[in-house]
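The complex is shown incomplete by one protein chain, all other protein chains being positioned as in the whole.
Moving on to chain A:
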Amino acid sequence: MRTEFLRSWKVRTGLGGILFFVLLAVLGPWLVDALLGVDPRANDTSAIAQPPSGEHLLGTNQFGEDVLAQTIAGARGSMFVGFLGAAVGTVMAILVGVPAGYFGGRVDAALNFVTNIFLVMPVLPLILIVAGYLQGTGLWVIALIIGLFGWSGGARTLRAQSLSLSGRDFVRAMQMLGERGHRLVFAEVLPHLTGIIASMFLHAMIGAVLAEAGLAFLGISDASAISWGTMIQSAQTQSAVLRGLWWWFIPPGLCIALIGTAAALVNFGVDELANPKLRTARRKTVRRTAAALEKTGSQA
């Protein structure tokens, strides 16, 4: 079952993409330093807003900073926010959604009430206000805000799923054996939700990367930190689109799109695992079946 998951080309491509960006995030600053030999923050006054060239592979921006160096360095910020935001959001969704669905009754009423509040709360204005209060908005704070305000939808899904699982015979049978409550939740119910949780996490990751970019675009970010969001934001404030400096905003934008695609591809694989009806036949299986049919045909 586990290796089956890795056989799909979608999953392989997606995981490859995510792995690439993770490596970029981990090794990025070192790569920039060792291979390119440029400081992403260094202002090269001799090359202001230059298009891609041999010296600056992706050109330079208005401030004479190397765009390639910035894009590589920005991966760390964006991936950090993406993973931390998604992790916080997913853990919150599990902690609120699964007990609400499993225990029902008053626990459900209380947890569902909280979920509903977060669901109807206008998240963006709220983030603006919170970010305004917390004056130093580092990437940590941004990630936590994104996670803490973005779990409610996932909690609803998990609640519905565990509500249906908790009434299933195998849970009742284990209850009747006197199984402990936490084991019923974590050993009987939760493993059935791994597919949903994995896909929720990937969704949340795309969401958090996008949210970071969006927030940075609106000016809520750490101005000194480099992330794809801050790159796009500074390109926007310097009217890069109007002035045709496409090499400034396309690389970070493309990175965000690629990471979204990679996560979506893995998600397809997870979906196929959870719902075999979506699975398309593997080419090898098709060939084997056709060969077998031919063989029986010739015998008859």
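In this text, a contact is a pair of C-beta atoms (placed from the backbone, for glycine too) under 8 Å apart; a residue touches a chain by one contact, two chains touch by 3 or more; residues count from 1.
Please note the rule applied: contacts and distances are computed from a predicted model.
Chain not shown in the complex: UniProt lists it as "ABC transporter ATP-binding protein", one of "LAO/AO transport system kinase", "ABC transporter ATP-binding protein", "ATP synthase subunit a" or "Imelysin-like domain-containing protein". In the complete complex, the hidden chain is touched by one of A:105, A:122 or A:178, namely A:178. Checked against the full complex, the candidates A:168, A:243 or A:287 give a single residue touching the omitted chain, namely A:168.
Annotation for chain A: contacts to the undisplayed chain at residues 168-174, 176-179, 187-188, 191-192.
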